[in-house]
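What follows is a set of notes on a single structure, which appears directly below.
One chain of protein is taken out of this complex; the other chains stay put.
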Amino acid sequence: MEFTLGQVAAILQGKVEGDENQKVFRLDKIQEGKEGGISFLSNEKYQSFIYDTEATAVIVSENFIPTKALKTTLIRVKDAYTGFTTLLEAYSQFTKASLTGVQEPSFIDESSSIGENCFRGAFSHIGKHCSIGDSVKIHPQVFIGDRVKIGNNTILHPGVKICSDTIIGDNCEIHPGAVIGADGFGFAPQADGTYKAIPQIGNVIIEDHVSIGANTTIDCATMGSTIIKKGVKIDNLVQIAHNVIIGENTVIASQAGISGSTEIGKSCVIAGQAGIIGHLKIADNTTIGAKTGIIKSIKIAGQTIFGYIGMDMKNFLKAYSIFKNLDDIENRLRELEKKP
Amino acid sequence: MEFTLGQVAAILQGKVEGDENQKVFRLDKIQEGKEGGISFLSNEKYQSFIYDTEATAVIVSENFIPTKALKTTLIRVKDAYTGFTTLLEAYSQFTKASLTGVQEPSFIDESSSIGENCFRGAFSHIGKHCSIGDSVKIHPQVFIGDRVKIGNNTILHPGVKICSDTIIGDNCEIHPGAVIGADGFGFAPQADGTYKAIPQIGNVIIEDHVSIGANTTIDCATMGSTIIKKGVKIDNLVQIAHNVIIGENTVIASQAGISGSTEIGKSCVIAGQAGIIGHLKIADNTTIGAKTGIIKSIKIAGQTIFGYIGMDMKNFLKAYSIFKNLDDIENRLRELEKKP
Partner (left out) sequence: MEFTLGQVAAILQGKVEGDENQKVFRLDKIQEGKEGGISFLSNEKYQSFIYDTEATAVIVSENFIPTKALKTTLIRVKDAYTGFTTLLEAYSQFTKASLTGVQEPSFIDESSSIGENCFRGAFSHIGKHCSIGDSVKIHPQVFIGDRVKIGNNTILHPGVKICSDTIIGDNCEIHPGAVIGADGFGFAPQADGTYKAIPQIGNVIIEDHVSIGANTTIDCATMGSTIIKKGVKIDNLVQIAHNVIIGENTVIASQAGISGSTEIGKSCVIAGQAGIIGHLKIADNTTIGAKTGIIKSIKIAGQTIFGYIGMDMKNFLKAYSIFKNLDDIENRLRELEKKP
């Protein structure tokens, strides 16, 4: 980025107390501010740093009154914290949206269509009969198979692979190396002990405002669709198997795994390294703790489940606290047994 | 795909009851059938859907007698379920095998050879002295290093990386983003607390009919070979470390990990997120439950092992059911201790 302080003040509806033509290139923490950076002061705890920071500018709230001389330039706004997050978002939006055009070489089959204001990076591949919306950013080395549909404003980061027949909505962001729509893991055991692949002819549907982490894998359905609903946020290295359905606004942390045909409700939180076996239903608003194993459906909404075989979190923690001292129970039992 | 109903009937040795020239493009579930789709009716539970389905055609068994008027066209075969799976496989085979030719730009060193009826996708890379069989499908963005050997009919999906010296058999399928033959994780501790990499000069051997999931990693051996035997099926995000050997027809589910030099027997089933430490031997026909940790060799074939530190599954479940109520045991013990 490169903004003058005047431009920053315009975005934030604030006022520069100094030279409006100074330029900033970076957002810095106030205690680590360097020339060319812009920072903010919101928490009083950090106030001492403002007098020494080398940041070119600091965003402060209306009521900030310096008690010493300042080297940095102030941009005064209604509320410094809100101002800074506004700037953060403007910066982030700007960075992501400003990418347009085509880097060569890149590959697109002539039967596919792509909207306006898009970016296609070098070594990206778009197969046959795809339909891609406006302002879609297809970074270098992205693979898109055949008959893929993508809505507007979606970002596919470098090396993302979107297999054939996948449907992706608007405003999604898929991080590097994620694989969407590979074959589900379905094999029919044969009489001679070998396995025969069951053709996986379904697809993946990803609704709007979904985020998918780096190197995460979401398999296509055997038939029908694996569905990731509106607003779902998925972290890195997560496994979503064939025919899974994830409800709206559910959040799934890194390295969690969900087995085939399981249906997760709305607004659930699934923590890191949790695992859920196949063909279950998880009620809305369920919280599943880190490393938890789920082996049966959860029917009552709003519970917090934890444990190697998941159970009510409080009960698990109580049991585990006794488990830690099982030695003690063993000894007490032995004492009692000695009694006549 | 695009088939006329006449062509479908020919594949299935069945009979069209209506216009043989109608075309189908898709396999649909009967309750979700749309124009251009073909479905099947096997389970009586779904019989009511056949009268309303919008699928162009439905495969039915010889003995099906409609009780109402039909909008769809029937294809009558001996057994509808078998007929549909036959069609599924024909479709799947057709889709995978029909891909041939070379998309440009792609890279192949002139010292490497490639058989007939192959496909090389855009941005794929084949290094030096490779030998690649017939009907091999190398999708876009695949990396193949030096001295790699690949048999016939093997499919490498987009972005697969096959490192130097890997040997792959016939009829294998490796899904997007999998990495085969990267350096094993071997470091020698030095006197000053640093670690020095131990050169990993072995390779990976993958026998025939092996399937490997998306973003799975299989490391090369330190010396000698990491070996994945005939018929093994591996899911997504699995880790197979250096010098591991996986026996024939063993199945490994997502996010499981197998540490260095461990040898897994034939026809084992290793469930999701299980972990096996290094230098062990696991007997044939062992079933290892989800999230199970294995820290010693399993010598007797045919067991089912489960638990944080794996043990006989029934015993673990019994122990866990008491663990869940440890509170109760604690209370009963306290009661007994109160007795005079």
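Going by the order they are written in, the chains are A and B; count residues from 1 in each one.
Please note the rule applied: a contact is a pair of C-beta atoms (placed from the backbone, for glycine too) under 8 Å apart; a residue touches a chain by one contact, two chains touch by 3 or more.
If you're wondering where the values come from, they're calculated on a predicted model, not measured in any experiment.
From the options B:G14, B:G177, B:G231 or B:G247, the residue with contact to the chain not on display is B:G177.
Summary of contacts with the chain left out: across B:V24, B:I174, B:L237 or B:A271, the touching residue is B:L237. One of A:S267, A:T287 or A:Q303 touches the chain omitted from the figure, and that residue is A:S267.
Listed for chain B, the residues touching the missing chain in the whole complex are 105, 107, 123, 125, 141, 143, 145, 159, 161, 163, 177, 179, 182-183, 185, 187, 193-195, 197-199, 201, 215, 217, 219, 223-224, 237, 239, 241, 255, 257, 259, 273, 275, 277, 291, 293, 295, 308-309, 311, 315-316, 318-319, 322-323, 329, 332-333, 336. Think of the hidden chain as still there; on chain A it touches residues 27, 29, 32, 88-89, 91-92, 103, 105, 121-123, 139-141, 157-159, 173, 175-177, 209, 211, 213-215, 231, 233, 235-237, 248-249, 251, 253-255, 266-267, 272-273, 290-291, 307-308, 320, 323-327, 329-330, 333, 336-337.
Just so we're on the same page, only the chains that are shown with their structure count from here on.
Separating the CA-averaged centres of chain A and chain B is a span of 26 Å.
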